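Note that one protein chain is taken out, while the other chains of the complex remain in position.
Labels for the chains are A, B and C, by order of writing; each one numbers its residues from 1.
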Amino acid sequence: MSFNSFGRVFRFTTWGESHGPALGVVVDGCPPGLTLRAEDIQRALDKRKPGGSKFVTQRKEPDAVKILSGVFEDDRTDGPRTTGTPISLLIENVDQRSKDYSDIRDKYRPGHADFTYDAKYGFRDYRGGGRSSARETAARVAAGAVAELALKHMLGDGVSIRACLVEIGGHKIDRDNFNWNEIENNPFWCPDAKAAALWEEKLDAARKAGSSMGAVIEVVGAGFPAGLGAPIYGKLDADLASAMMSVNAAKGVEIGAGFGAAALSGEENADEIRMQNGKPEFLSNKAGGILGGISSGQDIVVRFAVKPTSSILSPRKTVTAQGEDTDIVTKGRHDPCVGIRGAPVGAAMMALVLADHVMLHRAQCG
Amino acid sequence: MSFNSFGRVFRFTTWGESHGPALGVVVDGCPPGLTLRAEDIQRALDKRKPGGSKFVTQRKEPDAVKILSGVFEDDRTDGPRTTGTPISLLIENVDQRSKDYSDIRDKYRPGHADFTYDAKYGFRDYRGGGRSSARETAARVAAGAVAELALKHMLGDGVSIRACLVEIGGHKIDRDNFNWNEIENNPFWCPDAKAAALWEEKLDAARKAGSSMGAVIEVVGAGFPAGLGAPIYGKLDADLASAMMSVNAAKGVEIGAGFGAAALSGEENADEIRMQNGKPEFLSNKAGGILGGISSGQDIVVRFAVKPTSSILSPRKTVTAQGEDTDIVTKGRHDPCVGIRGAPVGAAMMALVLADHVMLHRAQCG
Amino acid sequence: MSFNSFGRVFRFTTWGESHGPALGVVVDGCPPGLTLRAEDIQRALDKRKPGGSKFVTQRKEPDAVKILSGVFEDDRTDGPRTTGTPISLLIENVDQRSKDYSDIRDKYRPGHADFTYDAKYGFRDYRGGGRSSARETAARVAAGAVAELALKHMLGDGVSIRACLVEIGGHKIDRDNFNWNEIENNPFWCPDAKAAALWEEKLDAARKAGSSMGAVIEVVGAGFPAGLGAPIYGKLDADLASAMMSVNAAKGVEIGAGFGAAALSGEENADEIRMQNGKPEFLSNKAGGILGGISSGQDIVVRFAVKPTSSILSPRKTVTAQGEDTDIVTKGRHDPCVGIRGAPVGAAMMALVLADHVMLHRAQCG
Partner (left out) sequence: MSFNSFGRVFRFTTWGESHGPALGVVVDGCPPGLTLRAEDIQRALDKRKPGGSKFVTQRKEPDAVKILSGVFEDDRTDGPRTTGTPISLLIENVDQRSKDYSDIRDKYRPGHADFTYDAKYGFRDYRGGGRSSARETAARVAAGAVAELALKHMLGDGVSIRACLVEIGGHKIDRDNFNWNEIENNPFWCPDAKAAALWEEKLDAARKAGSSMGAVIEVVGAGFPAGLGAPIYGKLDADLASAMMSVNAAKGVEIGAGFGAAALSGEENADEIRMQNGKPEFLSNKAGGILGGISSGQDIVVRFAVKPTSSILSPRKTVTAQGEDTDIVTKGRHDPCVGIRGAPVGAAMMALVLADHVMLHRAQCG
């Protein structure tokens, strides 16, 4: 029941602050025998890395991962393999710019966790947000890369998890333009080339104005079998909701038709079924691939909403820890839309939840 | 990590199927010394009870709760008090109408968990949905009543948790009409008298047509201190997301501004702070009372979307377990809008999550 | 992390007090598809039942178990099968003799949990020991019967778990006389007919004197494969130690050579291996079937020591809750050697631990 762990059998624990010497994650319960190289994890980390475009923080972090335990390269094998023991991954913090934090130290930044951390702990590491910094998500992405390998190991290469942005600052994509191949062609993981152009314009304006924008991220798991999950409190969707809501700045999560389902009739909402090629196929996917907490074999579709970055250049009303009214301007190297880097994080979280549920299913149902 | 338990320190486990002899819940970790009478729990159950109006299932279930353990009435005390040991609550199933289930037995009802249960377990109790029946929520409401008493015991009578419906079938309330006192005046827990009248008309039409409607439920916790929750994976909002998404038919969860936050600018979204009456007060509540996973002392505001009841009278395409195309009409005594009974369930889940977090906070921060 | 649950994937939660209306257990995570009838569980309960001989409590409890959930009898099956959902088992308390508890209410019985419960909870259910009564072990035995069926379902009928007493009141069995068939021939689960005769004499004398004796119970699991368990904190032996130490009155646990291993040399202790019939066989079993926390395929051998029943007729010095020196005589219908009924409880606990570990192994290693 730890505060910094997630998962049941495939379980990981992250640690580290924005301005400490390093951050990392311990992945426990990974199946033995997977080939795992640092470069496999690095590839995933590079997608989340700061500094990739002008739309993400300009902090320069190579985010180079080291594997400290849990793999072994025998002279009888062709590469390091997981041994079934805990995999410790470490990422050093390199570019913790030495600056004057006196402003943040004494003032609560609106929209940040400054006030609540102080209320809880009576004290906080204010450098760059400390533990509440989005840098923690690097550890999730690293763990997610291990989870993805574990999923392919257990289920075969037919499974995939992809993430994209479907809305920035209220501007949604046109579903008719949806093309997964587009997401690598723009700095927004946007599957709609037209929307990407608009977003570029809007977000650049916000960035120049020292403002920020929110976003909605969609994560899709494909190729997963029916039967993953469990009724009631081990539901696949409940775990995905917890996973996505735990991502920094997330304020909403939905599965399939999601909040839109509330406006549908029973006839519109319930996905019909027909035999196709000798097996049952759903004729639509309002359910987002999950019925009664258990996967149906369709695409697993989750969306989560991320609020606009709270660090902005306009002066905002706040108070000091000493109880005086004041104003604050949050300088720094911030993401104008933190949702962009949320895409690889969301994909990682889905991989982690699914790896856990595949293992739980094997436990109970053999 | 059980499949049918929820919570960390204040932890409960539910059991029971729609058509078994009984259902129940074991509440573990409750503080000792609370006065707990069956009638305290019964009051909460009566709010969720079937048969309350024509808009909920006509199944006649008294849902009479028995306390089987965990309380003790001494001759030195004025009523039964919790002893700190597990509280076992039992509710007998009374009106499991004996009927012919052959239709459901062999056909997968669209929108239901029939197909996925079979895929997972190779087998299912098809009577009334078995374990996936919404009857399980009676157990949650009973546990939630204990949680609410525990919260008042630990924090005083100033805390409250209330739930209402803010949307049915796409028809939203007008926030200007919001009045908590209205929710007892209509069968929808609707805080807007005008909207209630419209919902009555729309839902009655849907009911008569054998159709159904979705809903959005809002749960508000008031009077809770700042400092509840924990960073990263023990976040208050992540636990609330998991709690609400675990409710039958839930497809989305949001906190505060929720999905709407994605369309806001950083300036609009981040709640400013000013000293008022000698302490910091937020000037708005886009955050829904949670920042960085920790409560801010403001109202804790969660909404969840519930899909329309999948049991409808129009014939729907499906397949049999034997792999043949067929059609199905789901007769029975179903809720035309299962979201109505979701309101007391949502309130119960928030009480359960908060009781757990109050105790976790005491554990770590004394 | 509940206080009243045990296990990870195969997980159970017990509830109930000595003098409440009932006690019970919820078994979560059981594989689907096992045939499970109340009589299968009843058979195990009857072994632990009070009133079986003059050497156990004369309380008359039929301990009749009811299955309230988690099984389903289809017209297509030949008996009720587990569905994969939680199995709720209930045992009513019948013979809670109505008596005057004023003596126990105000005085702390030496050797009992009276003082510590009051210290923890500020209050306790003093009737028959409340939650700390050995009646709770009926729930364990019921859950253990389900675990044993699950083990046979997963591993085949070749597995067995048996328990016997190897010492009462300091009188040990002679290992040369060890014969499993003897344990049903005496009221002590004693595998040595000669020792049984001596124990009868000694224990009868103690019983008549209102005194009591301790015991050592040995539990042996046979037919289990190598590979169950996990390094470090998921060790099979650590889980067995926790399981056995959680049994009422247990004060010690050992595996294989146990405390005796401390007196051996490395040469004497380490079990050598030779190929036999084409596979590795250990030439001795000092390890008790567990090396590095993982089963070796040999017999799994655990012993636990149970202190003499604390309820005795000699007056003992104690104090009242009000802080006054006094004496106490604990009348009642007590077991002169509570270890006797500990044998089926120990066997149940081993079954529960092993069912969990078989499932954990399937989770991680497929």
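Before moving on, here are some points about what is shown:
By definition in this document, contacts are C-beta pairs under 8 Å (C-beta built on N, C-alpha and C of every residue); 3 or more make two chains touch, one makes a residue touch a chain.
None of these values were measured; they are calculated from a predicted model.
For the options C:Ile41, C:Ala206 or C:Ala355, the residue in contact with the chain missing from this view is C:Ala206. When the full complex is taken into account, the listed residue touching the unshown chain is C:Gly256, out of C:Pro191, C:Gly256 or C:Gly346. Looking at chain B, the residues touching the absent chain are 1, 9, 29-32, 84-85, 154, 231, 359-360, 362-366.
Listed for chain A, the residues touching the missing chain in the whole complex are 1-5, 8-9, 11, 13-17, 20-24, 26, 28-29, 32-33, 66, 68-70, 72, 74, 81, 83-88, 90, 105, 120-125, 127, 130-131. Although one chain is not drawn, its touching partners on chain C can still be listed: residues 1-6, 8-9, 14, 108-113, 115-117, 119-122, 131-132, 136, 167-170, 206, 211-216, 225-235, 237-246, 250-275, 278-280, 283, 286-288, 290-297, 305-312, 314, 316-319, 323-325, 339, 360-361, 364-365.
Going forward, only the chains that are shown with their structure count from here on.
Rounded to whole angstrom, the centroid-to-centroid distance between chain A and chain B, based on C-alpha atoms, equals 27 Å. Multi-chain contact residues of chain B (touching two or more other chains) are listed as 1-5, 8-9, 14, 120-122, 131.
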